[in-house]
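Coming up: subunit A.
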Amino acid sequence: MIVISIALLAGCSGKSGSEAASASSTGTTEISLYTGGSLNVKELWETLIPEFEKANPTIKVKLVYLPSGTGGQSAVDRLLAAKQSGQQSVDVDLYEGSLDDMTRGNSQGIWAKLDSSAIPNLSNVDSNALKQANDMAVPYRASSVVLAYDSSRVSTPPKTADELYDWIRQHPGRFAYNDPATGGSGSSFVNTAIYNFLPADAMNSSDPSMAQKWDKGFNLLKELGPYMYQKGVYPKKNQGTLDLLASGEVDMIPAWSDMALEQLNKQLLPSTVKLAQIDPPFTGGPSYLLMPEMSTKKEAAEKLLNYVLTPEAQTIIVNKMYGYPGIKWDLMPKELQNQFASVSSGYRQFNSGDLQKEINQRWQSEVAGQ
Partner candidate 1 sequence: MSHSVKRGMLGLALVIPSFLILFVVVILPILYAVQESLIDQNSGEFGLGNYIRMFTEPAMRTNIIYTLNVTLVSTVIALLVSYALAVYLRFGKGWMARWINRLYFIPMFVPGVIATYGLITLYSNHGWMARLLLLIGIDTFPKIIYSYSGLLLANLWFNIPFATMLLSSALAAVPNSVVESARDAGASSLQLFFRFILPLSYKTMWVALTFIFMGIIGSFTAPFLIGANSPQVLGVAMQQVFSNYQETHTASAMAVFMFLLCSVMGYFYIRTMGQDLDKQS
Partner candidate 2 sequence: MTEPQLSIRQLSKRFKTGDGVSDITLDVQPGEMVTLLGPSGCGKTTVLRSIGGFLEPDSGDILIRGQSVLKLPPEKRPTAMVFQSYNLWPHMTVYDNLAFGLHIRKHKKAHIQRAVTDALELVQLAPAARKYPSELSGGQQQRVALARALLLEPDVLLLDEPFSALDAKLRMEMREELRDIQMRTGMTMVFVTHDQEEALSISDRIVVMHAGQIEQLSTPQDIYDRPSSLFVASFIGRINLLPAVSDGTRIRLQSLELEPQPGQALLPGACTIAVRPEDVYLTDEQHSLAGTIRQVMVLGHYAEVSVVCDEQIIKMFVPREQAVHLLNGQAIRIGLRKFTAFPEQTAGITVSHTAASQAAATV
(Lines give C-alpha, C1' and ligand atoms only; values in the text may rest on other atoms or scores of the structure.)
Protein backbone atom coordinates (compact mmCIF):
# COMPACT_ATOMS: atom_id res chain seq x y z
CA MET A 1 0.00 0.00 0.00
CA ILE A 2 2.83 2.32 0.83
CA VAL A 3 4.41 1.31 -2.39
CA ILE A 4 1.45 2.41 -4.41
CA SER A 5 1.17 5.72 -2.74
CA ILE A 6 4.84 6.33 -3.36
CA ALA A 7 4.54 5.21 -6.91
CA LEU A 8 1.43 7.34 -7.40
CA LEU A 9 3.13 10.40 -6.06
CA ALA A 10 5.92 9.80 -8.48
CA GLY A 11 3.31 9.95 -11.15
CA CYS A 12 4.23 6.68 -12.77
CA SER A 13 1.88 4.19 -11.30
CA GLY A 14 -1.49 3.27 -12.58
CA LYS A 15 -4.76 2.03 -11.28
CA SER A 16 -7.75 1.13 -13.25
CA GLY A 17 -11.47 0.81 -13.46
CA SER A 18 -13.72 -1.39 -15.46
CA GLU A 19 -15.93 -1.07 -18.44
CA ALA A 20 -17.26 -3.15 -21.25
CA ALA A 21 -15.05 -4.35 -24.02
CA SER A 22 -16.86 -6.41 -26.54
CA ALA A 23 -15.42 -9.24 -28.49
CA SER A 24 -16.09 -8.68 -32.12
CA SER A 25 -17.03 -11.39 -34.51
CA THR A 26 -14.95 -10.05 -37.38
CA GLY A 27 -11.90 -12.01 -36.44
CA THR A 28 -10.29 -9.30 -34.38
CA THR A 29 -10.37 -9.38 -30.62
CA GLU A 30 -10.77 -6.23 -28.61
CA ILE A 31 -9.29 -6.16 -25.15
CA SER A 32 -9.69 -3.50 -22.54
CA LEU A 33 -6.71 -2.13 -20.66
CA TYR A 34 -7.50 -0.16 -17.52
CA THR A 35 -4.94 2.30 -16.38
CA GLY A 36 -4.66 5.55 -14.48
CA GLY A 37 -2.18 7.82 -12.78
CA SER A 38 -0.58 10.87 -14.31
CA LEU A 39 -0.93 11.94 -17.89
CA ASN A 40 2.45 10.49 -18.80
CA VAL A 41 1.05 7.01 -18.17
CA LYS A 42 -1.66 7.66 -20.72
CA GLU A 43 0.88 9.00 -23.20
CA LEU A 44 3.01 5.93 -22.66
CA TRP A 45 0.19 3.57 -23.56
CA GLU A 46 -0.82 5.68 -26.50
CA THR A 47 2.66 5.02 -27.86
CA LEU A 48 2.84 1.34 -26.93
CA ILE A 49 -0.58 0.25 -28.17
CA PRO A 50 -0.17 1.23 -31.87
CA GLU A 51 3.18 -0.57 -31.94
CA PHE A 52 1.54 -3.66 -30.48
CA GLU A 53 -1.41 -3.51 -32.85
CA LYS A 54 0.92 -3.25 -35.83
CA ALA A 55 2.55 -6.49 -34.81
CA ASN A 56 -0.77 -8.16 -33.88
CA PRO A 57 -3.37 -7.04 -36.44
CA THR A 58 -6.06 -9.31 -35.01
CA ILE A 59 -6.04 -7.61 -31.62
CA LYS A 60 -7.43 -4.22 -30.80
CA VAL A 61 -6.62 -2.60 -27.47
CA LYS A 62 -9.11 -0.28 -25.88
CA LEU A 63 -7.37 2.02 -23.42
CA VAL A 64 -9.52 3.05 -20.47
CA TYR A 65 -7.62 5.79 -18.69
CA LEU A 66 -8.91 7.01 -15.34
CA PRO A 67 -6.87 9.97 -14.11
CA SER A 68 -5.64 9.62 -10.56
CA GLY A 69 -8.22 10.31 -7.93
CA THR A 70 -11.20 9.49 -10.12
CA GLY A 71 -12.17 6.12 -8.80
CA GLY A 72 -9.16 3.95 -9.52
CA GLN A 73 -9.76 2.04 -6.35
CA SER A 74 -13.32 1.27 -7.31
CA ALA A 75 -12.15 -0.70 -10.35
CA VAL A 76 -10.74 -3.39 -8.07
CA ASP A 77 -13.88 -3.08 -5.99
CA ARG A 78 -15.93 -3.75 -9.08
CA LEU A 79 -13.90 -6.81 -9.91
CA LEU A 80 -14.40 -8.04 -6.36
CA ALA A 81 -18.12 -7.34 -6.56
CA ALA A 82 -18.37 -9.17 -9.89
CA LYS A 83 -16.68 -12.14 -8.34
CA GLN A 84 -18.93 -12.17 -5.30
CA SER A 85 -22.12 -11.83 -7.32
CA GLY A 86 -21.06 -14.81 -9.35
CA GLN A 87 -20.65 -13.16 -12.74
CA GLN A 88 -18.98 -15.30 -15.34
CA SER A 89 -17.06 -12.62 -17.18
CA VAL A 90 -15.77 -9.08 -16.73
CA ASP A 91 -14.93 -6.34 -19.16
CA VAL A 92 -11.44 -5.78 -17.76
CA ASP A 93 -8.77 -7.77 -19.55
CA LEU A 94 -5.68 -6.04 -18.20
CA TYR A 95 -5.29 -3.80 -15.24
CA GLU A 96 -2.39 -1.59 -14.25
CA GLY A 97 -2.07 -1.41 -10.48
CA SER A 98 0.03 -2.00 -7.44
CA LEU A 99 1.14 -4.84 -5.27
CA ASP A 100 -1.57 -3.77 -2.87
CA ASP A 101 -4.24 -4.34 -5.55
CA MET A 102 -2.79 -7.82 -6.07
CA THR A 103 -2.99 -8.56 -2.35
CA ARG A 104 -6.52 -7.26 -2.05
CA GLY A 105 -7.77 -9.28 -4.99
CA ASN A 106 -5.77 -12.39 -4.27
CA SER A 107 -7.85 -13.47 -1.32
CA GLN A 108 -10.91 -13.46 -3.57
CA GLY A 109 -9.02 -15.03 -6.42
CA ILE A 110 -9.77 -12.36 -8.95
CA TRP A 111 -6.31 -12.37 -10.55
CA ALA A 112 -5.08 -14.96 -12.98
CA LYS A 113 -1.73 -16.69 -12.50
CA LEU A 114 0.73 -15.58 -15.14
CA ASP A 115 2.58 -18.35 -16.86
CA SER A 116 5.79 -18.15 -18.87
CA SER A 117 4.47 -20.76 -21.32
CA ALA A 118 1.86 -18.25 -22.43
CA ILE A 119 4.09 -15.25 -21.83
CA PRO A 120 7.62 -16.28 -22.78
CA ASN A 121 9.06 -12.87 -21.95
CA LEU A 122 8.23 -13.33 -18.29
CA SER A 123 11.66 -14.87 -18.14
CA ASN A 124 13.05 -11.39 -18.81
CA VAL A 125 11.69 -10.26 -15.46
CA ASP A 126 13.53 -10.73 -12.21
CA SER A 127 12.07 -13.95 -10.83
CA ASN A 128 12.19 -12.68 -7.25
CA ALA A 129 9.95 -9.79 -8.17
CA LEU A 130 7.45 -12.17 -9.75
CA LYS A 131 7.53 -14.43 -6.76
CA GLN A 132 6.85 -11.51 -4.46
CA ALA A 133 3.75 -10.85 -6.56
CA ASN A 134 2.56 -14.45 -6.38
CA ASP A 135 3.09 -14.65 -10.15
CA MET A 136 -0.08 -12.65 -10.51
CA ALA A 137 1.37 -9.21 -11.24
CA VAL A 138 4.17 -8.23 -13.60
CA PRO A 139 6.32 -5.30 -12.51
CA TYR A 140 6.55 -3.80 -15.98
CA ARG A 141 8.24 -0.54 -15.02
CA ALA A 142 9.52 1.12 -11.88
CA SER A 143 11.00 4.26 -10.51
CA SER A 144 13.12 5.02 -7.51
CA VAL A 145 14.22 7.87 -5.39
CA VAL A 146 17.77 8.98 -6.12
CA LEU A 147 20.01 11.83 -5.13
CA ALA A 148 19.77 14.79 -7.50
CA TYR A 149 22.59 17.32 -7.22
CA ASP A 150 23.96 20.26 -9.10
CA SER A 151 27.36 19.12 -10.39
CA SER A 152 28.49 22.69 -10.89
CA ARG A 153 28.56 23.11 -7.13
CA VAL A 154 28.97 19.54 -5.93
CA SER A 155 32.01 17.93 -7.55
CA THR A 156 32.08 14.71 -5.55
CA PRO A 157 28.63 13.55 -4.59
CA PRO A 158 28.23 11.32 -1.55
CA LYS A 159 28.39 7.61 -2.30
CA THR A 160 26.87 6.26 0.87
CA ALA A 161 24.12 7.30 3.21
CA ASP A 162 26.66 8.25 5.87
CA GLU A 163 28.61 10.35 3.38
CA LEU A 164 25.33 12.05 2.47
CA TYR A 165 24.61 12.90 6.11
CA ASP A 166 28.16 14.22 6.49
CA TRP A 167 27.80 16.27 3.35
CA ILE A 168 24.59 17.78 4.76
CA ARG A 169 26.37 18.73 7.98
CA GLN A 170 29.23 20.30 6.08
CA HIS A 171 26.97 22.31 3.77
CA PRO A 172 24.31 23.89 5.96
CA GLY A 173 21.24 25.07 4.10
CA ARG A 174 22.21 23.38 0.83
CA PHE A 175 20.09 20.25 1.18
CA ALA A 176 16.35 19.85 1.28
CA TYR A 177 13.90 17.00 1.38
CA ASN A 178 10.15 17.46 1.19
CA ASP A 179 7.62 16.91 3.94
CA PRO A 180 7.29 13.11 3.89
CA ALA A 181 3.52 13.27 4.14
CA THR A 182 3.36 15.17 0.87
CA GLY A 183 5.55 13.16 -1.45
CA GLY A 184 7.50 9.95 -1.84
CA SER A 185 10.96 11.42 -2.32
CA GLY A 186 11.00 13.05 1.11
CA SER A 187 9.31 10.02 2.53
CA SER A 188 12.08 7.84 1.11
CA PHE A 189 14.76 10.02 2.70
CA VAL A 190 13.04 9.75 6.06
CA ASN A 191 12.35 6.01 5.76
CA THR A 192 15.89 5.13 4.76
CA ALA A 193 17.34 7.34 7.50
CA ILE A 194 15.29 5.37 10.02
CA TYR A 195 15.66 1.87 8.59
CA ASN A 196 19.38 2.10 7.82
CA PHE A 197 19.79 1.52 11.54
CA LEU A 198 17.68 -1.65 11.34
CA PRO A 199 18.13 -5.02 9.66
CA ALA A 200 17.43 -5.08 5.93
CA ASP A 201 14.22 -7.09 6.21
CA ALA A 202 12.70 -4.63 8.69
CA MET A 203 11.55 -2.61 5.71
CA ASN A 204 9.00 -5.27 4.84
CA SER A 205 7.61 -5.67 8.30
CA SER A 206 4.37 -4.06 9.29
CA ASP A 207 4.74 -5.18 12.88
CA PRO A 208 3.74 -2.23 15.11
CA SER A 209 6.50 -3.08 17.58
CA MET A 210 8.95 -1.97 14.92
CA ALA A 211 8.09 1.61 15.91
CA GLN A 212 10.05 1.11 19.12
CA LYS A 213 13.25 0.87 17.11
CA TRP A 214 12.94 4.18 15.26
CA ASP A 215 14.56 6.41 17.88
CA LYS A 216 18.05 6.33 16.39
CA GLY A 217 16.70 7.32 12.99
CA PHE A 218 14.58 10.12 14.34
CA ASN A 219 17.48 11.40 16.39
CA LEU A 220 19.52 11.52 13.21
CA LEU A 221 16.76 13.45 11.41
CA LYS A 222 16.42 15.86 14.29
CA GLU A 223 20.14 16.37 14.39
CA LEU A 224 20.18 17.07 10.64
CA GLY A 225 17.29 19.53 10.92
CA PRO A 226 19.33 22.68 11.52
CA TYR A 227 21.53 21.87 8.52
CA MET A 228 18.54 21.70 6.19
CA TYR A 229 17.41 24.37 3.79
CA GLN A 230 16.70 27.53 5.78
CA LYS A 231 17.49 25.68 9.00
CA GLY A 232 14.62 23.28 8.66
CA VAL A 233 12.24 24.12 5.84
CA TYR A 234 10.75 21.02 4.25
CA PRO A 235 8.85 22.03 1.09
CA LYS A 236 5.57 20.43 0.20
CA LYS A 237 5.33 17.80 -2.56
CA ASN A 238 8.02 16.15 -4.64
CA GLN A 239 8.04 19.13 -6.94
CA GLY A 240 8.76 21.51 -4.05
CA THR A 241 12.35 20.34 -3.67
CA LEU A 242 12.88 20.04 -7.43
CA ASP A 243 11.93 23.72 -7.70
CA LEU A 244 14.52 24.60 -5.07
CA LEU A 245 17.17 22.66 -6.95
CA ALA A 246 16.15 24.28 -10.24
CA SER A 247 16.41 27.79 -8.81
CA GLY A 248 19.72 27.02 -7.16
CA GLU A 249 18.49 27.52 -3.63
CA VAL A 250 19.84 24.12 -2.68
CA ASP A 251 22.50 21.91 -4.23
CA MET A 252 21.17 18.46 -3.43
CA ILE A 253 17.82 16.78 -2.92
CA PRO A 254 16.30 13.32 -2.92
CA ALA A 255 14.09 13.06 -6.01
CA TRP A 256 12.15 10.52 -8.01
CA SER A 257 14.38 9.39 -10.84
CA ASP A 258 11.60 9.64 -13.40
CA MET A 259 10.56 13.14 -12.38
CA ALA A 260 14.13 14.39 -12.33
CA LEU A 261 15.05 12.82 -15.65
CA GLU A 262 11.91 14.08 -17.32
CA GLN A 263 12.53 17.60 -16.07
CA LEU A 264 16.15 17.43 -17.12
CA ASN A 265 14.98 16.39 -20.55
CA LYS A 266 12.49 19.26 -20.73
CA GLN A 267 15.20 21.62 -19.42
CA LEU A 268 13.15 22.49 -16.39
CA LEU A 269 16.24 21.54 -14.39
CA PRO A 270 19.65 22.95 -15.35
CA SER A 271 21.74 20.54 -17.37
CA THR A 272 24.35 20.55 -14.62
CA VAL A 273 21.96 18.59 -12.41
CA LYS A 274 23.07 14.97 -12.11
CA LEU A 275 21.52 11.96 -10.48
CA ALA A 276 23.19 9.32 -8.33
CA GLN A 277 22.12 6.47 -6.15
CA ILE A 278 23.72 6.03 -2.77
CA ASP A 279 24.47 2.92 -0.79
CA PRO A 280 22.32 1.63 0.83
CA PRO A 281 19.94 2.94 -1.80
CA PHE A 282 16.81 5.00 -1.41
CA THR A 283 13.47 3.28 -1.82
CA GLY A 284 11.38 3.02 -4.95
CA GLY A 285 8.62 0.97 -6.39
CA PRO A 286 7.36 -0.76 -9.49
CA SER A 287 4.05 -0.52 -11.25
CA TYR A 288 2.34 -3.79 -12.08
CA LEU A 289 0.11 -5.21 -14.78
CA LEU A 290 -2.52 -7.71 -13.66
CA MET A 291 -4.91 -9.91 -15.54
CA PRO A 292 -8.37 -10.62 -14.07
CA GLU A 293 -9.20 -14.31 -13.78
CA MET A 294 -12.60 -13.66 -15.30
CA SER A 295 -11.25 -12.10 -18.47
CA THR A 296 -12.56 -13.99 -21.49
CA LYS A 297 -9.76 -12.86 -23.76
CA LYS A 298 -6.75 -13.99 -21.80
CA GLU A 299 -4.90 -15.09 -24.90
CA ALA A 300 -4.93 -11.62 -26.43
CA ALA A 301 -4.11 -10.04 -23.09
CA GLU A 302 -1.18 -12.37 -22.66
CA LYS A 303 0.08 -11.30 -26.07
CA LEU A 304 0.04 -7.70 -24.96
CA LEU A 305 1.80 -8.60 -21.71
CA ASN A 306 4.40 -10.48 -23.67
CA TYR A 307 4.92 -7.48 -25.93
CA VAL A 308 5.29 -5.07 -23.03
CA LEU A 309 8.12 -7.18 -21.66
CA THR A 310 10.17 -7.11 -24.85
CA PRO A 311 13.34 -5.00 -24.77
CA GLU A 312 11.85 -2.83 -27.56
CA ALA A 313 8.73 -1.98 -25.57
CA GLN A 314 10.80 -1.54 -22.43
CA THR A 315 13.05 0.90 -24.30
CA ILE A 316 9.99 2.99 -25.11
CA ILE A 317 8.92 2.78 -21.47
CA VAL A 318 12.29 3.84 -20.12
CA ASN A 319 12.56 6.71 -22.58
CA LYS A 320 9.01 7.92 -22.07
CA MET A 321 8.76 7.49 -18.32
CA TYR A 322 12.39 7.97 -17.37
CA GLY A 323 11.84 5.00 -15.14
CA TYR A 324 13.33 1.62 -14.53
CA PRO A 325 12.58 -1.14 -16.97
CA GLY A 326 10.46 -4.02 -15.77
CA ILE A 327 12.96 -6.48 -17.24
CA LYS A 328 16.57 -7.04 -16.27
CA TRP A 329 18.91 -4.17 -17.16
CA ASP A 330 21.32 -6.38 -19.08
CA LEU A 331 18.59 -7.13 -21.61
CA MET A 332 18.26 -3.48 -22.40
CA PRO A 333 20.17 -1.74 -25.24
CA LYS A 334 23.70 -0.81 -24.26
CA GLU A 335 23.35 2.93 -24.83
CA LEU A 336 20.29 3.03 -22.56
CA GLN A 337 22.22 1.14 -19.92
CA ASN A 338 24.92 3.80 -20.08
CA GLN A 339 22.47 6.66 -20.03
CA PHE A 340 20.80 5.36 -16.90
CA ALA A 341 23.90 4.01 -15.28
CA SER A 342 23.81 6.60 -12.54
CA VAL A 343 20.44 5.53 -11.27
CA SER A 344 20.20 1.94 -12.32
CA SER A 345 22.04 0.50 -9.37
CA GLY A 346 18.72 -0.35 -7.81
CA TYR A 347 16.41 0.56 -5.06
CA ARG A 348 14.88 -0.92 -1.98
CA GLN A 349 11.20 -1.33 -1.42
CA PHE A 350 9.59 -0.03 1.69
CA ASN A 351 6.56 -2.08 2.50
CA SER A 352 5.43 -1.78 6.06
CA GLY A 353 1.79 -0.86 5.79
CA ASP A 354 0.33 1.53 8.30
CA LEU A 355 3.72 2.19 9.86
CA GLN A 356 4.29 4.84 7.18
CA LYS A 357 1.46 6.84 8.68
CA GLU A 358 3.09 6.69 12.08
CA ILE A 359 6.46 7.67 10.72
CA ASN A 360 4.89 10.76 9.12
CA GLN A 361 3.06 11.62 12.29
CA ARG A 362 6.15 11.29 14.43
CA TRP A 363 8.21 13.20 11.87
CA GLN A 364 5.71 16.07 11.99
CA SER A 365 5.83 16.37 15.76
CA GLU A 366 9.49 15.57 16.36
CA VAL A 367 11.40 16.76 13.30
CA ALA A 368 9.24 19.52 11.82
CA GLY A 369 8.11 20.72 15.21
CA GLN A 370 11.47 20.51 16.93
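Candidate entries met the following condition: all candidates are chains of the complex that A comes from, given by their letters.
In this section, a contact is a pair of C-beta atoms (placed from the backbone, for glycine too) under 8 Å apart; a residue touches a chain by one contact, two chains touch by 3 or more; residues count from 1.
Because the structure is a prediction, the values reported are computed rather than measured.
Shown alone here is subunit A; of the other chains of the complex, listed as 1 or 2, the one that touches it is 1.
Chain contact summary for the complex, subunit A toward candidate 1: residues 179, 181, 230, 232-236, 240, 243, 247-249, 357, 360-361, 364-365, 368-370.
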